[in-house]
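Removed from the display is one protein chain of the complex; every other protein chain stays in position.
Which chain is which? They are A, B and C, in the order written, and residues in each are numbered from 1.
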Amino acid sequence: MGSSEIAVAVVRRWLALALEVITAHEEELGRLDAAAGDGDHGATMVRGLRAANAAVEKTSDGAGRLLIEAGAAFSDASGGASGALIGALLSSVGRALSDGPFDTATATKALQAGLSMVMRLGKAQPGDKTLVDALKPFVDALAAQPADQPLPAAWRAALPAAQAGAAATREMAARRGRSAKLGERSLGHADPGATSLVYLLQAMEMALAEKCE
Amino acid sequence: MGSSEIAVAVVRRWLALALEVITAHEEELGRLDAAAGDGDHGATMVRGLRAANAAVEKTSDGAGRLLIEAGAAFSDASGGASGALIGALLSSVGRALSDGPFDTATATKALQAGLSMVMRLGKAQPGDKTLVDALKPFVDALAAQPADQPLPAAWRAALPAAQAGAAATREMAARRGRSAKLGERSLGHADPGATSLVYLLQAMEMALAEKCE
Amino acid sequence: MTKLYNNPADFREELIEGFVAAYGRFVRRVPDASGVMALDAPRPGKVALVIGGGSGHYPAFCGYVGPGLAAAAVMGNVFAAPSAEQVYRVTKAVAGDAGVLYCYGNYSGDVLNFDMAELRCQEEGIDVRTVRVTDDVASAPRGQEDERRGIAGDFFVFKIAGAAAARGDSLDEVERLARKANARTRSFGVAFGGCTLPGQSAPLFTVEPGRMELGLGVHGEPGVQSSHMRPAREIADLLLDALLADAPPDAGSTVAVLLNGLGATQYEEMFVLYKDVHRRLLAEGLSPYKPIVNEMVTSLDMAGCSLTLCWLDEELTPLLDAPCASAAYINC
Partner (left out) sequence: MTKLYNNPADFREELIEGFVAAYGRFVRRVPDASGVMALDAPRPGKVALVIGGGSGHYPAFCGYVGPGLAAAAVMGNVFAAPSAEQVYRVTKAVAGDAGVLYCYGNYSGDVLNFDMAELRCQEEGIDVRTVRVTDDVASAPRGQEDERRGIAGDFFVFKIAGAAAARGDSLDEVERLARKANARTRSFGVAFGGCTLPGQSAPLFTVEPGRMELGLGVHGEPGVQSSHMRPAREIADLLLDALLADAPPDAGSTVAVLLNGLGATQYEEMFVLYKDVHRRLLAEGLSPYKPIVNEMVTSLDMAGCSLTLCWLDEELTPLLDAPCASAAYINC
């Protein structure tokens, strides 16, 4: 299997695993969102991932193209803030991935493009208690890995940064998104978007382990 | 104190005691009505008796006139089926009472007039699970008392017939009033109107004991 | 659960005051009485349609007072028919020279009090007639249609009678049309939860989780039968089975449709249900005419809904379509 076939297999497997993991945590994500938001984050993510999986079934293109399609389908099916942002994340990672070898450097560059798209659209800064608080530390940690580290290992090594970032949202007062209006009341609960982002990254860790190692 | 002053005192005292007793049972009457009706019988009776008490404060006429006024005030404040019927009962008893001595014979005749007014208006027959099932046995039992029996004793002797009549409504399926629509579902609960009528009659027993004995 | 009140004993008085304050562009208070009247009542040469009943059913009854609809509504306490005295006073305030039609749901308390008022008005030379709404098929079997109680079907009967009165029809004619509208109207409802009277802490009845009540009333009376909860499409069939089995003898194929919410049921849910109702109506060869999916006759904050069909004909349709303006229903 060449690098680009592997990438395709990873993306497909990741979407399938992500749907599994998020579905298993749908209730938890809903509860986190209900604490200060409108309680639909679990349902929204499941809806989006179902549509993303359905979309890639119909496509036989490269990994980048798959992610672009998955992102569009995710956004359209999810709606809401997370639909727009995660969909844009997938699509811009897909666009940045293009051809090239499927390695740590490529993935890092693609994720950096995704991160800046998410921050440009959502205008959230680190500390605003959003999914950016999990995504940015992860992307930074990935970028800090030795360039020759294989992607599965680099990914695994970067994961704790995402988890720590998501956990830290517990102590933050929301400044973006629905729960921003609640200010103080959002304290003490982790941000649902940051939490689900960690699940997405964990699903990718598994997909990489299965398909690349 | 002449017979007519006693009658006035009895009516006033009865209205006051009736309000006390019914207020104490407001919740119970509401619950009975909720079983198959609309749950407002306790509140309706309290509202009516409050208004009746207020009405007689302003009047200094004879007992008959007091009851007529009390009935009109009761009906107007209560509304609903029991408002119309109990108000009409009071008023027609009041009209039939007029002058005459305040004794068992007079009371019996007045109550018979009241009973037939209630049955004419409401078109309920015994066994239909209404207040008629408490009122008619009581009036019949009062009529069966020796003519020279003093009113307080005659009243006391007739009360068990009302209580038995009200208790028997538990086994009846409603055919009149709101709960009629529920047919079988009304089985097993005493009729609220029959139940409250027994409280009214008991209050009168107390009033007669206080003022005539 | 009723949360907004000051003293529960003043609930009716305060609600009338608030209603008149808000909707003074349609109604004014009947002086010294528990009711509201249209700004232009009494209307010379026109029959006065007087509706009413207990409170707790808004928009019924005060929401339907105005040009092309009722001349007045008599308002009782929550779930208690207004007294005969109040019905009488309101009637006196709006009776013109063309007579009065009483229209209300068929409940013992309303019948008693409106009948007593009718008698008294007739003694004073006012020509009063009465048409009781009896649309609820759950409340008495076929053959005993007159014993049935009135629920959301009130709306169609009021609308048709009000339009006939506004057109200048005679009292005989307004009465005939109201009676005809009622005879061609059928409703059936389901409840998912009870309602609580102002000042009380427990609901009138409760529905166990996973169950529903069929044939509920609009006063928190429990239904006539209990069933396990079902998907919307089965509920649509259940409602329509009951109504179609009871279609009036001379039914045509055009039906006015009202899917009525009782208070706590979401509009979105009702649209989901209506989708299945509509499909079934078409499958039965019926043409739904200007359907209404809304809260038209409520029961405090009860969860549930009812479906009403009114079989139209060339006489009733223009009356349903006639213009009217009131706090809760405007047609133009």
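Basically, a contact is a pair of C-beta atoms (placed from the backbone, for glycine too) under 8 Å apart; a residue touches a chain by one contact, two chains touch by 3 or more.
Here the structure is a predicted model, which means the values were calculated and not measured.
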item: Chains shown that the absent chain touches, full complex; value: A, C
item: Of A:G39, A:G100 or A:P126, the residue in touch with the unshown chain; value: A:G39
item: Given C:A72, C:A264, C:L286 or C:C310, the one touching the chain that is not displayed; value: C:A264
item: Touching residue (missing chain; options A:G30, A:G62 or A:P137); value: A:G30
item: Of C:R29, C:R176 or C:H278, the one touching the omitted chain in the full complex; value: C:H278
item: Selected residue (touches chain absent from view) among A:G62, A:G94, A:G122 or A:G165; value: A:G122
item: Residues in subunit C touching the chain absent from view; value: 1-6, 11, 14-19, 21-23, 25, 55-56, 58-59, 63, 78, 192-193, 198, 212, 229, 231-233, 235, 257, 259, 263-276, 278-279, 288, 290-293, 295, 298, 300-301, 303, 305, 325, 330-332
item: Touching residues on subunit A - with respect to the absent chain; value: 30, 34, 36-40, 43-44, 47, 72, 75-85, 87, 121-122, 176-183, 185
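By our rule, only the chains that are shown with their structure count from here on.
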item: Chain contact topology (line, ring, star, complete or other); value: other
item: Length of the line joining the C-alpha centres of subunit B and subunit C, rounded to whole Å; value: 32
item: Chain centre separation (subunit A, subunit C; CA means) in Å; value: 54
